[in-house]
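Only one protein chain is missing; all other protein chains are in place.
Presenting chain A:
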Amino acid sequence: MLDQAYSRRQFLGLAGGLASIVGLGLVGCGGSGASDAADKGSVAAAESVSGEVTYDGASSFQALVEAAAEKFMDANPDVSVSGSGNGSGKGLTAVAAGTVTIGNSDVFAETKLEADQVKNLVDHEVAVVGMGPVVSKNVTVDDLSLEQLKGIFSGQITNWKEVGGDDATIVVLNRKAGSGTRATFEAAVFGDEAVDFKGDAELDKSGDVQTQMGSTDNAISYLDFSHFDDSKFNAIKVEGVEPKSANVTDDSFKIWATEHMYCSKDADEATKAFLEFMLSDDVQGKLVEEQGFIPVSAMKVVKDASGKVSAK
């Protein structure tokens, strides 16, 4: 994962460098170039900014941030946006310590940092992601209650026949402890209860879960909606509700999380401009849904730091 993140950072760095060179070239070309730049500028930020934006944190919506960063750098050639996805915890500590300008997180900063560190951070909710349980193709169960999920992922229910399926041992594929997907799933299923059941495997990435689910019988795991793949495994209903974005917006589907981007209160212009861009229609209207997320504006409910859901 690290190697990948590093190469991405290098790639982004390179892309940023190239973008700024292209930008300079355009300005150098004179009149036509300047009007072109102004055209692009109007898409994102009213006036051009310059500087360096760095981020670290959750890998779950890193692709979204990267895609937005590319667009942002096209419009603002003097800004370089680069970063990596080393997990929500790392992102939050890094932004609190000032080593990056933006910390990406699947969870509220309050859950990972001390109160006086949180005070200096500004939260930007950029997207919502739904997550749901997935089962192997050979499993006949297509609906589980939160109570049943709790039993399976705490090791109390070990056979599919206990939840209305065939007589076969349940193979539980978990994600690693630092995973935001796992944190979200466990928060929805277990609440505040501590879980120390480990399952049959703890996998590193959502992609690994897809591969394993595709080739393992009698298995259950969980993935965010964008990683669902009907050809390899089945996404099942929870409490009778289909795992669909529309059902997340009114909280009838219970397992979802808000993606946060934190910056410090005294962040520089470039960072603020980039975060504004993340919340603008360019990103919220198109990019968010393209990447399989739900725009915050579409949500009819909000979730607070303690996990309580209330109507907007």
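Just so we're on the same page, contacts are C-beta pairs under 8 Å (C-beta built on N, C-alpha and C of every residue); 3 or more make two chains touch, one makes a residue touch a chain; residues count from 1.
FYI, contacts and distances are computed from a predicted model.
Engineer: One chain of this complex is missing from the view, so tell me which of "Serine/threonine-protein phosphatase", "2-ketoisovalerate ferredoxin oxidoreductase", "Phosphate transport system permease protein" or "Spore germination protein KB" is its UniProt name.
Structural biologist: From the listed options "Serine/threonine-protein phosphatase", "2-ketoisovalerate ferredoxin oxidoreductase", "Phosphate transport system permease protein" or "Spore germination protein KB", the omitted chain resolves to "Phosphate transport system permease protein".
Engineer: Pick out which of A:171, A:236, A:275 or A:294 touches the chain that's been left out of the picture.
Structural biologist: Spelled out, the listed residue whose C-beta touches the missing chain is A:171.
Engineer: One chain is left out of this view; which of A:140, A:156, A:211 or A:297 touches it in the full complex?
Structural biologist: If we include the chain that is not displayed, A:211 is the one touching it.
Engineer: Which candidate, A:54, A:86, A:105 or A:264, sits in contact with the chain we can't see?
Structural biologist: Selected residue, touching the omitted chain: A:86.
Engineer: Which chain A residues touch the hidden chain?
Structural biologist: Residues of chain A in touch with the missing chain: 1-3, 86-87, 89-90, 93, 112-113, 169, 171, 173, 176-178, 194-196, 198-204, 208, 211-212, 215-219.
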